[in-house]
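Just one protein chain is left out here, and the rest sit where they should.
Moving on, here comes chain A:
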Amino acid sequence: MTPTYYLLLSALLFSIGAVGVLVRRNAIVVFMCVELMLNAVNLSLVTFARINGSLDGQVMAFFVMVVAAAEVVVGLAIIMSIFRTRRSASVDDSNLLKY
């Protein structure tokens, strides 16, 4: 089992996440897709750490997890506040700012 397969899997997960951000309507689901992208990157990082034989990649994965957690805190607070106002978390409903 070569590590390359993990890189391909990570690229696939990242793409699924990116497509999800672009096509999904619900802000929570969009945000989950962003988290999927971050975790795909984590997979890449640990795979590269394995290939390069250094610890840096594994340590970076921890940093990414912490950042992802911080992002959840801020993101959910913002999405909650707009949900309470509009009774909807759809990103299509937020359409006051345009042109």
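Definition applied: contacts are C-beta pairs under 8 Å (C-beta built on N, C-alpha and C of every residue); 3 or more make two chains touch, one makes a residue touch a chain; residues count from 1.
Here is the rule we go by: contacts and distances are computed from a predicted model.
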The chain missing from this complex carries, among "Nucleoside recognition protein", "Na+/H+ antiporter subunit C", "NADH-quinone oxidoreductase subunit N" or "Ribose transport system permease protein RbsC", the UniProt name "NADH-quinone oxidoreductase subunit N"
Give me the chain A residues in contact with the hidden chain, please.
7, 14, 17-18, 21, 27, 30-31, 34, 37-38, 40-41, 44-45, 47-48, 51-57, 60, 63-64, 67, 70-71, 74-75, 77-79, 81-82, 84-86, 91, 94, 96-99
